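All protein chains but one are shown in place.
Entry: chain A
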Amino acid sequence: MGAQIRVYRQKIASTSSMKKIFKAMELIATSRVGKARNRAQAASPYAEAITRAVSAVASQDDVDHILTEKVTNPKRAAVLVMTSDRGLAGAYSTNVLKRSESLLARLRQDGIEARPYLYGRKAQAFYDFRSREYDQVWTGQTDAPGVERAQEIGQTLVDRFTQSTEEGGVDEIYLVYTEFRSMVTQEPVVKRLLPLAVVESQDEGAGADPMPLYDFEPSAEEVLDALLPKYIESRIFSAMLEASASELAARQKAMKSAADNADELIRKYTLLRNNARQAEITQELTELIAGADALASS
């Protein structure tokens, strides 16, 4: 057998085994993206209820609280960047990092020192490779985030926020994550968590009716003290869930096009292999006929 044919056979074999892997990963991502969206949906009543309550408290002017105060001259900002742990999800992590880079550049222009907080191994690798500093990193479960992780991150960020600027605290908290629009569109977005941009009515219903004047039990300050960290945690948790759905959707898309490309390659190599086989047969025939002719004429 000719060397050419063998090379093409090997290429076809390896491409088809890769195609099987891509197909499997696509199927896994497809099944998990549904689960991730369900989780995001299951968490949304909590997020809505807490957003509504925080808006109600914060819209009452007589409450003074560190978390609702306006910072006139911000000096330092924490930026939480949410990427994935694993690759093979197309440009998912790259897009988030790009978006975060433009935010960092903007902050620098405004004279604000940015402190990056990273979520996901891809972000960590990005910063480590460039030997850039970051304050903290969380890795390990970006495709199936748990509430505990959100609480941990929320606690860390709120602690930094309540510190005074002189002691190294931050004045603003930004969140960069990928919003899940649909199975085919995921958009990296920047959201400011703190200071509160009060009354964010993402859902139509909540913003429509006026906020009732609540009585607070035990007191407005204590309610805010307890509520705001929870609000931040819930915002972070929703972002984590949306990011995980986006990650899986991006992976599914990437794996689908990888499998399609593998198909294309297999088709191409099969053609080349057949060409090579045909050429070999032709050559053998030519040699045979030439040999027979030489024998007959002698």
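Note that contacts are C-beta pairs under 8 Å (C-beta built on N, C-alpha and C of every residue); 3 or more make two chains touch, one makes a residue touch a chain; residues count from 1.
Just so we're on the same page, contacts and distances are computed from a predicted model.
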item	value
"F0F1 ATP synthase subunit epsilon", "ABC transporter permease", "Cytochrome c oxidase subunit 1" or "Solute-binding protein family 5 domain-containing protein" - which is the UniProt name of the missing chain	"F0F1 ATP synthase subunit epsilon"
Hidden-chain contact residue, picked from the options A:F22, A:F237 or A:Y269	A:F237
Contact with the hidden chain (one of A:A42, A:A91, A:A105 or A:I281)	A:A42
Hidden partner chain, touching residue among A:A13, A:A226, A:L271 or A:L285	A:A226
Contacts of chain A with the absent chain, listed as residue ranges	39, 42-43, 45-46, 49-50, 52-53, 56-57, 147, 212-218, 222-223, 226-227, 230, 233-234, 237
